[in-house]
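Here the complex is missing a single protein chain, while all its other protein chains stay put.
Going in written order, the chains are labelled A, B and C, and every chain counts its residues from 1.
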Amino acid sequence: MTAHVRLLLAPFDPARETSEFTLRYPEAGGVVSFLGQVRAGGGCEALELSHYEPLTLPGMEGLAASALTRWQLDGLLIIHRAGVMLPGEPIVLVAAAARHRRDAFAAADFAMDHLKSESWFWKREKAGGQWRWIEPREEDRQDLSRWA
Amino acid sequence: MTAHVRLLLAPFDPARETSEFTLRYPEAGGVVSFLGQVRAGGGCEALELSHYEPLTLPGMEGLAASALTRWQLDGLLIIHRAGVMLPGEPIVLVAAAARHRRDAFAAADFAMDHLKSESWFWKREKAGGQWRWIEPREEDRQDLSRWA
Amino acid sequence: MIKLVFLGRLVDLAGGGEIDIAIAGPTPLEDLLLGLPAPLAEPLADPRVKLALNGRLVPRESLVVEAGDELAFLPPVSGG
Partner (left out) sequence: MIKLVFLGRLVDLAGGGEIDIAIAGPTPLEDLLLGLPAPLAEPLADPRVKLALNGRLVPRESLVVEAGDELAFLPPVSGG
């Protein structure tokens, strides 16, 4: 029952991270992972995530701790990028290892809903050469209410 | 919107499969994957899955097709092992790539519930040197009823 | 001859995954089972055991097999 939480300023390899994570938990029956990447082909030229050092990583650690108390997990991995990312680059990776797959699915889903709507990241997107801030979405608040 | 469905008789590398799958879908915002592996440490020495050629792979293909009609997916990957597996070896990998992560989560969850309870595999487990057939579980039927 | 295929725990009862048996013309399922040893025939008659004839699922009712057929006996699949 361990959380591995990292905030990275440079690209990472989700396949390597997931497989290293999985190797730590041979007693887990299942591992659910979510990989979020910068969408290619939608006109987005780059995505920039800024964070606030004193809050962002501690907030992610708090989220991981709360998922670990809520479900029966062997381990939970949360990796989030900050900085400028290009289309196709990974933004976020969440992986949950559990004896029962239902716990792993729920924990990964929960972590993503909270990362997307509650964690301390501000995003702007470059399209047509112009940077544009991304506003909060009503959809994200609805996602959160699933776990209330 | 493509299904990639395979039934394998030899070990596979889930990290490589997931990353090859992800690379095919750069326009997907998210990829959810589930990896099921033979649990280590629970006394299980080996797991054997047998299948019936004319039914097992076609059944998995039908399941993938049904997930593709049910959710908005860019792609769906289902890889299932048959044969003898040792603790720590992958049994099943499901990955769903979608524009919206909710679709990817639901499709992977749906595929796993149906693979576990409805697909044409018979399992036996070796413990203490003895092979023992694994019976159907009530829990699996309950899992299925989530999607009715 | 027809080929009987057994899956799951039925393999242990049948002593193998496949048996070829001789039949004299079209044979109803009930008659086929009568020709098998009781410790095998009984579990095969369990309605929870599904049947596939030549690779397709078929209902038990009024099933008749013919020479050259492959009949598979599929017990409930194992859980997760």
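Operating definition for what follows: contacts are C-beta pairs under 8 Å (C-beta built on N, C-alpha and C of every residue); 3 or more make two chains touch, one makes a residue touch a chain.
Everything numeric in this text was worked out from a predicted model, so none of it was measured.
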Chains on display which the left-out chain touches in the complete complex: A
Which residue of A:20, A:45, A:61 or A:118 touches the chain not shown here: A:118
Candidates A:23, A:55 or A:86 - the one touching the absent chain: A:55
Where the unshown chain meets subunit A, residue by residue: 36, 50, 52-55, 116-123, 133-137, 139-140, 143
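To be clear about the criterion, only the chains that are shown with their structure count from here on.
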Interchain centroid distance [CA atoms averaged], subunit B/subunit C, Å: 28
Inter-centroid spacing, subunit C versus subunit A (mean Cα positions, whole Å): 51
Whole-Å gap between the CA centroids of subunit A and subunit B: 23
Where subunit A touches two or more other chains, by residue: 101
For subunit C, residues that touch 2 or more chains besides their own: 80
